[in-house]
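Excerpt of the complex: some chains, original placement.
In order of appearance the chains are A, B, C and D, and numbering begins at 1 in each one.
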Amino acid sequence: MNSTNSVPHTPPDLDQDDDDDDLNSAYGVTDREATQQARQQTETLGQRPGALVIREGALKPRMFLYSYDDTTLAEAEFSSYDDLWASFEAQPERKHWIDVRGYGDLALMERIMQDFDLHPLQMEDVLGDYQRAKVDVFGDNRLFLVSRMTDFTAELDIDDDQLSIFTGPNYVLTFQDDYEDCLDSLRNRLRGNFSTTKRKPSLYLAYALTDVVIDHYFPTMAAIGDYIEGLEDRIFSERRERRMLNRILRIKKDIVRFRRLVYPERDKISEILRLPEEVMPEEVKVYFKDAYDHAMQALDLAESYRENITSLTELFLSDQSNRMNEVMKVLTIISAIFIPLSFVAGLYGMNFQREGPPEGPNPLNMPELYHPWGYPGVLALMTLMVVGQLYYFWRKGWLSKQR
Amino acid sequence: MNSTNSVPHTPPDLDQDDDDDDLNSAYGVTDREATQQARQQTETLGQRPGALVIREGALKPRMFLYSYDDTTLAEAEFSSYDDLWASFEAQPERKHWIDVRGYGDLALMERIMQDFDLHPLQMEDVLGDYQRAKVDVFGDNRLFLVSRMTDFTAELDIDDDQLSIFTGPNYVLTFQDDYEDCLDSLRNRLRGNFSTTKRKPSLYLAYALTDVVIDHYFPTMAAIGDYIEGLEDRIFSERRERRMLNRILRIKKDIVRFRRLVYPERDKISEILRLPEEVMPEEVKVYFKDAYDHAMQALDLAESYRENITSLTELFLSDQSNRMNEVMKVLTIISAIFIPLSFVAGLYGMNFQREGPPEGPNPLNMPELYHPWGYPGVLALMTLMVVGQLYYFWRKGWLSKQR
Amino acid sequence: MNSTNSVPHTPPDLDQDDDDDDLNSAYGVTDREATQQARQQTETLGQRPGALVIREGALKPRMFLYSYDDTTLAEAEFSSYDDLWASFEAQPERKHWIDVRGYGDLALMERIMQDFDLHPLQMEDVLGDYQRAKVDVFGDNRLFLVSRMTDFTAELDIDDDQLSIFTGPNYVLTFQDDYEDCLDSLRNRLRGNFSTTKRKPSLYLAYALTDVVIDHYFPTMAAIGDYIEGLEDRIFSERRERRMLNRILRIKKDIVRFRRLVYPERDKISEILRLPEEVMPEEVKVYFKDAYDHAMQALDLAESYRENITSLTELFLSDQSNRMNEVMKVLTIISAIFIPLSFVAGLYGMNFQREGPPEGPNPLNMPELYHPWGYPGVLALMTLMVVGQLYYFWRKGWLSKQR
Amino acid sequence: MNSTNSVPHTPPDLDQDDDDDDLNSAYGVTDREATQQARQQTETLGQRPGALVIREGALKPRMFLYSYDDTTLAEAEFSSYDDLWASFEAQPERKHWIDVRGYGDLALMERIMQDFDLHPLQMEDVLGDYQRAKVDVFGDNRLFLVSRMTDFTAELDIDDDQLSIFTGPNYVLTFQDDYEDCLDSLRNRLRGNFSTTKRKPSLYLAYALTDVVIDHYFPTMAAIGDYIEGLEDRIFSERRERRMLNRILRIKKDIVRFRRLVYPERDKISEILRLPEEVMPEEVKVYFKDAYDHAMQALDLAESYRENITSLTELFLSDQSNRMNEVMKVLTIISAIFIPLSFVAGLYGMNFQREGPPEGPNPLNMPELYHPWGYPGVLALMTLMVVGQLYYFWRKGWLSKQR
């Protein structure tokens, strides 16, 4: 997950790739992430509950320790877990953030689990990487919080990563599977001289992490909104892009996915707000109440977007029907004008003979053909027919574009 | 936000602007306000919770103090906050409304926050300007109420502004970002001689503010309803306006937005009605119960409008299909009449020779051409064909408009 | 509101009026009552809560007093409120129904409010005439009940009027804005010799009024159902009426409106059933339980009707598509038969010369034209072509109507 | 209501009746039972609550008494109610089922009401015959249970009849309006030697009756499912039956009606499961829990059917569109082939003269006509054009059926 500043607000130009092989990455409307998830769950089939499995390609863990009190911060990356543990153990009077990124070392994971007294099922949730947002109270009023960090990729996908947070009396322990994340702004705030976060209890850090994750929902939403506005601007253009409906439904897929990520987040915070004072003091709860408002706002936006997509889809389908209508009108106008004309021409192309070989003259047989003004008269008649029909179509409004 | 009296009940004539650049302001069906909101939330990304940010272009604050007791009212605008505070402090036995409009002075905002003991998160909600309606109880039975004032603009948008209300033992403190608002009727009532508001506790003023905001939902709804009725009147007109579906979906967007604004308002009041007596005395609660009825009524109207829009959309789509049907009928009638006629004409345009050069006479070859009544006979046949087909189409009802 | 017996069960013949001005009263699919309501709420904008406003055109109040005990009834219309009050006050041992119809006298309304100890907000609800069904407990275990009386008009609208009921220790006070209502059957029952109503406590009268209102939902529903059945009978008729979809959606609008009126009624009764014994004794509650069943039944019917409308709409749209299909088939059959025939005719209308002027004979150039059986042969070929195509179309089933 | 064994699992052949008068009984998609219900409720308008009304055509009551203890059963039909009552009164130590079928004797109904201490509102529910499933607790822990027995008729309607059950200390009293019902299997079980029902308290009989009614939902569902499967098998057949959509929507109407009957049944049982031990002992409740599972199963089936109907409707509409597409293709292929050919033929039908009368030879005027290979050349060109187009259409897949 990249830093949010690099989110591409302008949607990629999809018209370049006409190669059918790439179609699904560009126009796919189904949530292939879901199938991917089902496949990965299938891989661990048959293992006992709480069995720890490191996914293939998992990054080697990097370990950071932020130790702080009300005014100072000591920050370090440790290459040895023993050193980190020693440093953590040696300063029981300070508050700590143990920040683990990457899961690619099973023994280390098991050791952390032991040292910090985590349940194997909890560690399985961390490594499984597909846990929806939730809060569990365990041990001695400790919390296990799961958040999902979102990003909007250049391929118009929602990319989400799991942030697992364990709290303890004077520390917060977090796990994520990537080195880069959206938490740098919080780290910078910690480094600042007058940081609120440093002065608050360590539980506040768990809130601050949750808050940053929720704050990053808005750039995701802004990027989606920008794309929707771009779609609307182009939906009626004369030479519309290919696969407009695919584009609409692809972004709908993202909105649906976003909602499915954020609803549990809101429920999680709502559950936090109902926790008793000894687990969640009022002083921190007031901050979670603010986070709740922001989660609600994100959901409100998602609902707006969904309505937008519905409207765009209706417009697209009506426009599709209009385009067919236009084709029909061209056909009808040309047929209606030229088929009668052709008939008249055909009429005077008949070979009724004025004088049959054996018989006498047949004066009733097509005398017009012999009239000196016959041809000009027919041309005039034809002109009249054309003018009459054009007038009829003009009155019906078929000659102007009417969408 | 302008005074409601200026709401344009007749929808703007959108046919003038054929310029594609203005299309979205006139026909846009997506809620671009939502994306705008997401973008603005993105701008404050990375700031600590409770960080106060003044948006660019915020108005310089104007400060008004209404000090009243049961029968008298002293009203003044202060250019210096110190003066206002002095005047407020000096009269602890009176009730006060401190009415702040415009946020463009960070230092002032922070000072008010301090003096009136507001939480930074609350002040952030005030300045953020995107808080959905809510009520928080804080401090010593004080209330923080957020309402959203709505207006229906000439561009067929719902414009909404935030009204933030803080209550205290003998005062009400309000914030909004605009100088103009919909509260003048309440100010006038305060100025009246026999004002109920002056005789009630200061909490009643918080109610009265909420009530005025809700009362102003109805002109918004009336304007939307007028527009819908106008749409219905024009949906079947022969030469329909362009982009009828855009217009329908644009107003649907407004209704959806209105509902999203009013549902939290209703929930807020419902929460107020469940507050204990010491926070919300029965004497005032009975008024909030009335406000609840009005919020419900506004929501009922919004539901009615939504159903109306659904019906209009179905009518539009059926009418679109009918228009295609009409095009098809014109094509079919003309083709069905003239193609067979052309065939007959073509038949007698064939060159089968009565007398082949080398051979003898071929009496079977198109004797009709030599019959003295050949041509009149064919004309009669053609007339018969036309009459027969017209009768067939008339009986099918294709000759009359049938929508 | 007229007596139910005059409800026109046969829907008005809408085909007469082709005048576009009347279109909306006959075919309108939007709920213009809703906009009307929003407009009227807008008119009272800016007034203090509880301000009493008499709508323009309100009828002069007529006042009736029904005083009864277990076996006797004294019934009178009073032209002077003082007389009514005196008669009411003089008989504290009897039970009373004070029946006020028409609101057009502000002073009188204020006096009744004072005498019967009503809250200005309650009186505002009475006069406002747009309160959804509700129950409020106030004062000394008194009830304020609002019901909405429905009627189905000849213009296929749901007409609804508000019945406001206040209970007291030994009386029931009702308000409505019309002289005519649906309560005559209850009045007649009161006049009867063995009336249950007279023997029960006065609270039972409040129930009986509610019950009559609910009972009158069924003629409304029956009229709507009759109309729907009429629509279904005519939906497939060869020469269908104009604007069938408008008719379907217009009646849908009524069903939606009916549901919006009855849901609050059901919720009201459900709230009554949860009232404590001292407010609502079990003896009367058992009757409200019955009323609840009837409200549920009315809602069940409304749900059935909604499903019916959905089915009719789907049938209509499919039929519309079928009719287009039929047009296409006529076009295709005629084109498919005559265009190839015309080609053959055109073929033999070509002027390829057997003997070019300068050159010798061209025996390859259209020898058919000189064959003695040329013309009969071509006619036979054409007949064969027609028969073949007709067989093809008959086998495809295109020659029979296929809806 | 006939015995379930005679339910016609093969749907009636609806193709015979082309008579428009019978259309609605065969193809009707609206729930005319609902309107019928509204009409009948309208007939009793104005009567006091609890007024007993016998519907026209009600059957003369037949009265059966089943008196049993743990091992024996005495069963008799009584023509005199006095005899039945005497027999019932004389055996207070036994358990009894008083089984009344037919309502056509008002005096008798009133007497039973008195003797068994029923409330007039309850008796009204019995005779009204339109009460949704419900349970009321009354008197001394007695129950009033309403169930609705369903049947699927040959006309593809859900026929439902009301079974009203009153319990007492040692008896169960049931009412229904028909002589035939679905309860014979229970009667037979009672007659058996080792009947559980006889050994259980009389309340168990009320359960057993409810259970039989629920068990009979499944043949109804099976018949509906059979019909749906038949519809699916025929939806794509080349010469589809007429009014396929009517058939689909007609069965949908039944499913919707079935759900509306069964949801209250489930809610009723769920309410029974929450009754206190003294009203509903655990020993019987365990059986109602089983009935609850079966009601849920019936609802699950109904939901499945609804989804099936939705899929069939989508298939039908897509197929309708496909059929239009096919018509268009025939038209396009024939037009595209013959219209260019006709042009070529027409081209060489032009009369440009090689030698104008007064002028000299015009060698540029249609020299092809004089070329010895002119005609064969044109024929070859035409053949080429036809082959080319057929190849084009074949590659597009238009020549094969493509649904």
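Details
Just so it is clear, a contact is a pair of C-beta atoms (placed from the backbone, for glycine too) under 8 Å apart; a residue touches a chain by one contact, two chains touch by 3 or more.
Everything quoted here is computed from the prediction, not taken from an experiment.
Because every chain is the same sequence, the assembly can be counted simply: 4 are drawn, and the full complex in the file has 5 copies.
Heads up, the rule we're going with is that only the chains that are shown with their structure count from here on.
Where the sister copies chain B and chain C meet, the same residue numbers recur on both sides for under half of the interface positions.
When chain A is laid over chain C using CA atoms, the rotation angle comes to 145 degrees (nearest 5). Centroid to centroid, with C-alpha atoms defining each point, chain B and chain C lie 26 Å apart. Centroids built from CA atoms put chain D at 42 Å from chain A.
Touching two or more other chains at once are residues 349 of chain A. Across the complex, chain A meets chain B through its residues 4, 185, 188-189, 195-197, 208, 211-212, 215-216, 218-219, 221-222, 225-226, 228-229, 232-233, 236, 286-287, 289-290, 293, 296-297, 300-301, 303-305, 307-308, 311-312, 314-315, 318, 321-322, 324-325, 328-329, 331-332, 335-336, 339-340, 342-343, 346-347, 349-353, 356-357, 359, 362, 364-366, 397-398, 402-403. Only residues 23-24, 28-32, 34-35, 37-39, 41-42, 45-50, 119, 121, 124-125, 130-132, 134, 136, 238-240, 242-243, 245-246, 249, 252-253, 256-257, 260, 313, 316-317, 320-321, 323-324, 327-328, 330-331, 334-335, 338-339, 341-342, 345-346, 348-351, 354-355, 361, 366, 368-376, 378 of chain C touch chain B when the two sit together in their complex.
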